[in-house]
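Written out below as structure tokens is the structure these notes cover.
One protein chain omitted, others in place.
When the chains are written out, they are named A, B, C and D in that same order, and each has its own residue count from 1.
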Amino acid sequence: MPMLDIKNLTLEIDTPMGWVSALDKVSLSIDTSEIRALVGESGSGKSLIVKSIVGAIPERWRVTADRMNWKGNDLLGMSGNQRRAITRNEISVILQNASAALDPSATLREQIEESIPSYRLTKGWFWQRRQQRLDIAIQELHRVGIRDHNLCLSSYAHQLPEDICQKFSIAMALVSKPKLLIADNPTVGMETTTKVQILKLLTKLNKTQGLSVLFVSHDLLAIAAMANTMTVLYCGQTVESGSIEQVKRRPLHPYTKALLDSAPSFRRDLPPKSPLSCLDGTIPTLQHLPIGCRLGPRCPRAQRECVKMPATRHIHGHSYACHFPLHRDKP
Amino acid sequence: MLIAIARRLNLLIITLFILCLASYVLAFLFPGDALTNLSGIPALSADQSHQLQLMYALNEGWFSGFWTYLKLTLNGDWGVSLNSQTPIFEDILKLLPASLELSLYAMVISLVVGLPLGVLAGLKHRSYTDMSILSVSLTGFSFPVFWLSLLLILIFSLQLGYLPMSGRISLLFDIPHSTGFILVDILRSEMPVKDAALFDALRHLVLPTLSLSIVTTALVIRLIRRSVVTVYASDFIKAAYTKGLSHSQVFWRHGMKNALLPIMPQLAMQFTVLLTNAMIVEVIFSWPGIGEWLIQAIYQRDFPAIRGGMLAVSAVVVTFTISVELLVRILYPLNKRQFYAQT
Amino acid sequence: MNSLLTVSGLSYRKQKSGLFSNRELFRLSPLSFELKRGETMAIMGENGSGKSLLAKLLVGVLQPEAGSILLNGEPMCDSRQQRRFSAIRMIFQHSKDSLNPGLTLGGQLEEALILNTNMSATERKRQIENTLVKVGMLPEHQYFYRHMLSEGQHQRAAVARALILDPQVIVADEPFAALDPSVRSQTANLLMNLQQQLGLGFIFISHNLGIVRHISDRILVLEKGKVVESGKTEVIFNWPKSEYTKRTIQAHQELISGQ
Amino acid sequence: QKPGQNSLPMEGLVYCSEGSPITFNPQLDISGTTADATSHQLYNRLIDFDPETGKLVPSLASSWSVSRDGLTYAFQLRKHVNFHQTAYFTPTRSFNAKDVLFSINRWFDPNHPYHQVSGGRYPYFESLGLQQIIKEVSLINGFRVEIKLNYPDSSFLATLATDFAVILSEEYASQLMTENRPELIDSLPIGTGPFKFHRYRKDAYIRYSRHDGYWEGNQSVEQLIYDITSRSSLRLAKLITGECDVIAYPAQTELQVIEERSDLYLEERPGLNVGFWAFNTARAPFDDARVRRALALAVDRKTLLDAIYFDTAVAAKSLLPPSSWAYDDTLEQSSYNPVQAKKLLQEAGIEPGFTMTIWAMPVERAYNPNATKMAELIKHYLADVGIQVQIVSHEWSTFRRLLLKGQHDSVLIGWSADNGDPDNFYRPLLSCSAIASGSNRANWCSAEYDKLINLAVRTADESIRMSYYQQANQILMDQVPLLPIAHAYRFQAYRKGVSGLQINPFGGISFANVSKDRD
């Protein structure tokens, strides 16, 4: 049974133009010790999925789902306390904008110590606990590659460069020894070496401690290097999902293919300075979503049927939603 | 940190210096004889005038004149009032506590009422609660203070007869002046009917404080509401929730701190508004404070008193605002720090 | 082909001017390089190594402490600010922030023309429309405000702004970092196209080795304000010399092979 | 400040007065405010007026006699009269003739060591010309004093009974003199009156406490507090809320409110006062009687009476109010006649568009409850005859200081009598000697007029005096140095429960035996 199981999650938000479904029947599941990548263009709703899993969305917005289970328990039906208990002990989240997600008025030390769960504290007296908390924090910082822990811990978020904040957020998320780590673009803007270091850390935790990761990113290279499975999102709709090899080798959805093609590193055969393939246009804004398959207007294979939402089909754990998939004859 | 403190202190000193300079220059700007405006003694004889000139070093160039003035000012020799011929500095020392007391209580009320309401409105952003609190506060700070005071007097004193309408305490009580804060003075005095006096003083406080605090409460509500809304919309609050903190934990550990700290200086600025409005309220309620005194001084063209009052009030305001700002800086350092840790 | 842009001995020092001491915060050691027509040069380096600083020096936002920048063999110094502004143009990292929210796109493009050319109003309008079409937008877009454009269009608008004065060199500071894959490819295609058509010299800063490898001819690697390596892309990718480059390229290779 | 002094703080009476006294010695000041605040509270006089009948009654002088020729007055003084004992002065002896001598000589004898203390001006006595009338004051024995006059003056006894002829303590004066602080005698006063001075803050309050050794016996309240409240509406409000027990000068508009309320009493007395509009005859063109007459004709006084006094005053025909025995019923009142006024102005060469100032006093007085408003009404009327008016108003003490300098064109002000004698109107308001003392606001000096009023006081026969005053009235009708407007009633409002309040017919108020029921 998957650890996190989401089926047909729909999220409606109110904009000045009325209610818009920013997420439209998204399905996503994460197994124990699985690294799942969530890809999609900017504005496709990746962060919204993350936020709805942890319940960090405004109460006004409407969330509905056929299923949204954590280890078999329905997250949406839970009381706030139960849900918080889960996010406190079992799920950790790194929000997208690392420095903005840190409290500007508290030192980083206060913040990371706040995240340390009580079961990690073994000592009895409060001064011992205090020291132990600090030790844990330092240890965690070293793990993500922050050397100057004293300076870092005594600083405020705005005093540090962005990449340190990112690393710190990762450390803070890992400090509670979660079962599932949800990381929203944790490596954006990092230089390659640092990025690789973080990726290695996550992979190691995955291997040794069975940590599951939901890895949200634009960086196909990083995803390919680390993730086991991937889900592709376009405009709040799940387009395709499956194991990384399958998707990479035989993308079924035109959008997935375009996405993969756009990364030059995937294509050794590509001569330098040759045009990269891409889809025309940009992702539509929330107020101007096309009906049916939302890729419609940009899709090279679009036909009239595309104004209807295609049903999701499954083949060998590889699912897609397209009327006219690639590599497949018409059903 | 030290630098921040030093900077504020520097600012404070420079500001006070500028204020002194302004008050010195005012003596020459005001109509009439500068010497009279400085000392408050209408120069009678040539001899007396000569003596005053020496005292204020007026014939030794403006710089040493100002220097002498500064020394005199620091020594508490602010001249005498043209009108009553009493030393201004002593008058101010006596009157300032009354104004401060009034403003302080009004500030406390504004905070006690405005804080929860503002936070409530901020948390329930865009709900009906929010709307109603917001409308009430908008109405509140559109009131001309003088009109509001008059309305309050009309209703509570004259129609209903619940509350007295002038002074700090019934004149029947003869409270010895020690600190100038009447409640403190009553408690410190050894009079036999302390309770009655305290009760009477409190009754006298109600209306002026109320009319002062309505406007500031409205402002405080709006300030806090806006700040709470911004803070609650920000990422780090979401992040705090995702850490599994409960509503109250988030509220107390992250929400309040971040909502209140940045607006502390602005809240402190409300004290300025209060002191200004207090001048009007004092006139209406015959509150023997510095504002009423200052306005009487203007009516009577008592220039030394005007200068002194201005210097005192603005010095109090400046000191207050700068210290609050300093406090905030200490709690919430904003200066950049260089980070050398490299991977 | 003679060199388009010649930079020699360029250096800069950033100081914190305290009351008692002038603490040096950052120093860009003297560096020199050449850029030919139609050539693309990538600048790489870790965070805080001075890449953005170099870009700012090149376009003239900051004044260098020493050194010279020659364009077609002629020195570009203060007296020729105007020529420099029109010859070397910059594309900013956050293209959205580099557009003025209170002016229409046309208004901003026109400002550059007014300040740097003597065109008449109709000529300017034609030039604006031509440029917009060149970068793949519609002439009507000149009446649009910033908030009406999508992200890809922001990027195009930024390119249009760089192109409008017919520059010879374009300096871009992380033009792709904030973009998602498809827009990134679109922009990269656009730039490569334009370079081929107009023979522009192109300097860009990026952390993305995939893109760097794909579009650059030469690479300059900075570390703590010093040039540690420079040369042909292929050479550097295959035989990196400096420690930093080695590490980075190795990490990159790991990623690719880790697939 | 001894803590024991506040033994029963709630006991006390609060009187909302209309202004701050200038000094605590009424000899030094002419204003009603000063007299109200000090004269009957702190001091006694040799003789008093009976508040009911207005007749002279003994006070510190237990009896007195006048010689046949009317030139020698002998006073037998009361014994065992105590002066105040306060924090700053402890008397060692009771009142005797030395005190009387000191009190009179202070203003009478220019060489007296205290004469120059606090300015050396004694306006009331100066305006009456008493320095010329009195020949000498002499001590017969410890309790007997004799005053000799240069010529008979029928109003002399009344003068000694006025608020200004108070008796100070000679012992206190000499003590201060040895301490070299003589000026304190006027700011930290010592007297024999029913209340002793406790504390004073300008424009805020005066605190008096009961003088327990008062010679007449004292059943009054323990504390008497003057709450100085210059706005009449505020005074009324305080009366309603109970913050004041008694208020001075309720505004005419508010009388109805007071009458309607069951917890307030309103007492009404015909007032011995006159409100007038004085022209500064020392300035051109107001030195021209035609101009003054024209201005008088241009204003409809009936409207002023309606709008300002709300029918709580009688129209004035001359200086004297109807309640005076010398009131001349037959006198014609000049009527409103703008046409005539214009003609006169033309004759006097005043061009239309001529600008003049009207000084409107900033305080309320019975004789003129709202001078500013009156000035506005007059401005309105004068505009009809082509005169532009600029209304000037300053704070009260400044106002009077500047008036004394004669900077005004005309002024709206008035006069409250200090005694019932008609001379008290004619002399201080318009005699030549009153110019210097500052009560002749018109700065008008006419030898003929002075002669008439001097002749009037030399005789005791009322019908002869009456005929002199009628002649004086004729001069005034012709010259119009000032335009009398109204004689206002005098009102006093107080809360239920206050009793024993004495309102002096000549303006003063006395709290000597006032008490307050606590309910």
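Quick note on the criterion: a contact is a pair of C-beta atoms (placed from the backbone, for glycine too) under 8 Å apart; a residue touches a chain by one contact, two chains touch by 3 or more.
Going forward, contacts and distances are computed from a predicted model.
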item	value
Name under which UniProt lists the unshown chain, selected from "Molybdopterin synthase sulfur carrier subunit", "2-oxoisovalerate dehydrogenase E1 component beta subunit", "Anti-sigma regulatory factor" or "Antimicrobial peptide ABC transporter permease SapC"	"Antimicrobial peptide ABC transporter permease SapC"
Option touching the unshown chain, where B:I3, B:L54, B:V112 or B:L154 are the choices	B:L154
From C:E34, C:E111, C:D217 or C:E254, residue that would touch the chain that is not displayed	C:E111
Chain not shown, touching residues in chain B	11, 14-15, 18-19, 26, 29-31, 135, 138-139, 141-147, 150-151, 154, 272-273, 275-277, 279-280, 283, 294-295, 298-299, 301, 303, 306, 310, 313-314, 317-318, 321-322
Where the missing chain touches chain C, by residue	59-61, 81-82, 85-86, 89-90, 92, 94, 97-104, 108, 111-112, 115-116, 133, 136-138, 141, 144-145, 147-148, 150, 152-153, 156, 161
Residues belonging to chain D that touch the chain removed from view	231-233, 236, 251, 253-254, 256-257, 303, 306-307, 370, 372-373, 376-377, 380, 391
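Rule of thumb we're sticking to: only the chains that are shown with their structure count from here on.
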item	value
Whole-Å gap separating chain B and chain D, where each centre is the average of the chain's CA atoms	43
Chain A-chain C separation of Cα centroids, rounded to whole Å	31
Chain C and chain D: spacing of chain centres that average the CA atoms, whole Å	93
Where chain B touches two or more other chains at once, by residue number	342
Junction residues of chain A, two or more chains touched	161, 193
Residue ranges of chain C in contact with chain A within the complex	40, 46-48, 150-153, 177, 179-186, 188-189, 192-193, 207, 209-211, 213-215, 233, 247-248, 251-252, 254-256, 258-259
Chain C contact footprint on chain A (complex, rising order)	40-43, 161, 163, 188-193, 195-196, 199, 218, 220-222, 224-226, 248, 258-259, 262-266, 270, 272-273, 275-283, 285
Footprint of chain A on chain B - complex, ascending	126, 234-236, 238-247, 253-254, 257-258, 261, 331-337, 339-343
